[in-house]
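First comes the structure, then the notes that go with it.
Omission of a single protein chain aside, the complex is shown with its protein chains in their original locations.
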Amino acid sequence: MTALILDIITTAAILFAVAAGLLIILGVLKIVNFAHGGFLTIGGYSGLVVTQLGWNPWLAYPAAAIAGVVLGAVVERFIIRPLYDRPLDAILATWGLGIIIGQLITIIFGREIQFVQTPIAGAASVLGETYSLYRLFLILAAALVAGGIAALFNATRLGLEARAVIMNEPLARGLGINSGHVRFVTFCIGAGLASLAGALITPLSSVDPNMGVPWLVNAFMLVLVSSVSLVSLATAALTLGGAQVLVSTYISPVIGGLTIVVLAALLLRVRPAGFGNG
Amino acid sequence: MADLTTTPVTLPRRPASGRLRFAGSLAALCIIAAIAGPYVLDSYTVNIMVRSFLYAATALTVDILWGYTGILTFGQAAFFGIGAYAAGITFTYMDFSPQTAVLALLAGIAASAVVAGITGWISFFYGASPLYVAIVTLALPIIFVQVLYSGGTFTGSSSGLVSYNTFDLSVEAWFTICGIGLVVLTTAAWFFVNSDFGRALVAIRENEQRCTYLGVNAPRIKILLMVVMAMIASVAGYAYAGYTVVVAPEIGSFVFGTELVMWVALGGRGTLIGPVVGTIAIDVTSAYLSGNLPYVWKLIVGSIFVLVIVALPQGIAPVIRSGLRRLWSAVSGRDTTPGLAVPALVEAVEGHRAGPSSDAPALDITDLARSYGSLKVLEGVTFKALGSELLGIIGPNGAGKTTLMRCLSDGFERTGGTVAVFGRAIARTPPQAVVGFGIGRSFQTTSLFETLTVAECLRLARHRLDGANMFGHAPTLALPESARHVITATGLDRELSIECRHLSHGMKRALELAMVLALEPSVLLLDEPTAGLTKRERTLIGSILVDLVRHAGLCTLIIEHDLDFVREISTRIIVLHQGKVLLDGSVAEVVGSELVRTIYAGGSHGQARP
Partner (left out) sequence: MSETVLDISDVSSGYGEAMVLRNVSLGIRPGEIFALLGKNGMGKSTLLKTILGFVPARQGSIRLFGEDITAQPTHLIARKAIAYTPQEQTLFQDLTVEENLRLGLPDNSGFTEGLARVSDYFPIIGKRLKQKAGTLSGGEQKMLIVSRALLRSPRLMLIDEISEGLQPSMIQRLSEILLAERKRAGTAIFVVEQNVPFAFSMADRYAVLKIGEIADDGVAGDESAAARVQEQLQL
């Protein structure tokens, strides 16, 4: 029972960390970044590079974040910005970008599954159960990510401007806010977060060029079901992630993989605003 | 100004037969190529191209759904997969025979139709966002593949089913059959998208909301289209299974689903030929190059795809087409911009008008309310309107005038109160159903269809009453006298083949009015019909409206800011203020009212908004 509860919490934490970057991009830029899976993969491979270079595994996280931010800047400038008023095309273009990233990684690293060194090995004893220490660490990591985003949005000038742009872009521009700049910075942060999440999840299993794809779909569904708020994303991650764990445990892991997708689609049909207010 | 008894206008029509002949000869050429192909091409290419033809047929369905109708779908792969697995499973467990062959085909088609019907019903509801259908159709192949995995050995799980008995045909025979099948499908599709009905699909893509207010049942059309396209994709999948003797989850996966969208985008969405040719070209090239440089090839395709989306969203086909056109006119010295066939306007037999024989008032509104949370935009609005009344609705900004119109034309909009048209109450029904009650509404901002011609817009307005030809163009267009009057009086009858985006603002508003009148409404709701018009245009529209009310007996509600205009043409005025009816009376009463004077000219004693 304890293991089940821990599974639910850690799964929710992982989903939250993975979806956070997608959420802030959707909120501020109003587009869905379908290259999110690609950025996750980049994060994972940053971890691989750190392992192959023999560096301290903890360096994988900042390395991934930096790689994500830099690539995000290039992508925003050349792909996202021209598609400002064509949101459905932005989905397609970012999906194409995801393919490009996947192929480049395959060419550079090969398509085999490879492994990354984990910074925290072993298990801990929690309420009588032995549980993976790294998974427990991920709860902390997700909390830090949430805290970081909240601090950024609520305590900085940039965050204030970003919230203004989320709520009413024309009014924000009318007050002198350079919404183009806000969008740029937000995208870079969102890409960096995605990449960081990729580095966070690889020690759980492995890296391969297509590792991002299954995460993309689940993150996508979660973000649509939340309105633009960290709290509703956390709620969605907990409820839908919890449902996934329960279905995987008691029915079958294969069907479990579908839980989030199916539940989210049905939920959106009933309540198009998802878990948001109102 | 032309008088009301203008005879129907006939315009010289450019024969559509020129286009028909061109299409026919092209199709014939392709059929010959399909027959001769195996003798000219090497066996490897022939082998690949059979598969490419089937992919192209599926891409065609994506183009009709997405390129023409605006439904972004990643799900056609799932239907391809259903058709393929229907064959694979049947032939593996029931062996191959003419009976099982037919059974498998029908089973695949039926399953696809059911799944597509459910998908459409889920996705195309009142107020759905276009993103939602993309999500649901993305989920379809994912679910399909997971179901296959969980089917264990029955479905072959991740390796699929192989080596079942199948049709005893040579590769060359398959090539010819699939090739001819593709040509026939493409030709039929070409006639379909260029028909009157096909133009309605484009209208749905460009402005679905406006379509529903014209009485076009867009959700139902989209669901039916999805079902038919799913059935076609299923047949393609069936042929694929019969040919390759392998069915594996990849053919129904979401990677394949997104590839289909990519091919359509690259080939040229909404061009039909572009996606078909593009799919074949890319698939054949992939087959050759991916042996040597698999990842680099995919990288190249991915990069071109992104480039096309960003810089050339219409795809490659339109670029080639305009290039060819210019080449042709340079060579032949003739201008080849295709003339558009224009229908002859005829008199509509007006029997459709709802209920003027009834004793009930044209409009009976009781306690109408609309709130957003705690914000009350309309409250306690109650009044009746009779036929032959021209009701002017005035009031300051934010008084709720447009919201009132929305509540009268959309059964889902109001939060309280009742609306009855000639005694029939409007329940929670979408705009296309409300049109059936007799309500015709025009919009404050011109809400037309960019690439449709004037004639096509008018035909769209007649869709509910006259239907639409699915494989060609009807030679005549029936319009009621009121609509024809507007068209001839404003000169639109000389611009029937002009696309809406090229019309002047005044002409657009005239067309908007004509379209609403073409619905043969019993109650006309006009939202600022003269906004942005010059004085001359205003006078023209005004006199047309007055004529209409007097002669056609329409009950008309008109929102206007130009108070002189309202005063001239109205028989009665209702003043809205902060969501409530402030005054309801004759023109003289309202104009002379002290209360209204105060509201309008300042020194308002109204309370601050709560």
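Letters are used for the chains, namely A and B, taken in the order the chains are written, and counting of residues starts over at 1 for each.
In the analysis below, a residue touches a chain if its C-beta (ideal position, glycine included) is under 8 Å from a C-beta of that chain, and two chains touch if they have at least 3 such contacts.
A quick note: this is a predicted structure, and the numbers were derived from the prediction, not measured.
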*Which residue among B:R414, B:K508 or B:R572 touches the omitted chain?*
B:K508
*From the list B:L41, B:A101 or B:V591, which touches the chain that is not on show?*
B:V591
*Determine which one of A:Q52, A:T130, A:N178 or A:S205 touches the chain that has been left out.*
A:N178
*Contacts of chain A with the missing chain: which residues?*
157, 160-161, 163-164, 167-168, 170-179
*Could you please point out the chain B residues that touch the chain left off the display?*
396-398, 445-446, 503-505, 508, 528, 531-533, 535, 561-563, 567, 578, 590-591, 596-597, 600-610
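What we mean here is this: only the chains that are shown with their structure count from here on.
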*asked:* Just the number, please: Cα centre separation of chain A and chain B in whole Å.
replied: 35
*Tell me, which parts of chain B touch chain A in their complex?*
72, 122, 125, 127-132, 134-136, 138-139, 142-143, 146, 149-150, 254, 258, 261-262, 265, 295-296, 298-299, 302-303, 305-306, 309-311, 313, 373
*Okay, in this complex, where on chain A does chain B touch?*
32, 78-79, 82-83, 86-89, 91-93, 95-97, 99-100, 103-104, 106-107, 111, 217, 220-221, 224, 252, 254-255, 257-258, 261-262, 264-265, 268-269, 272, 278
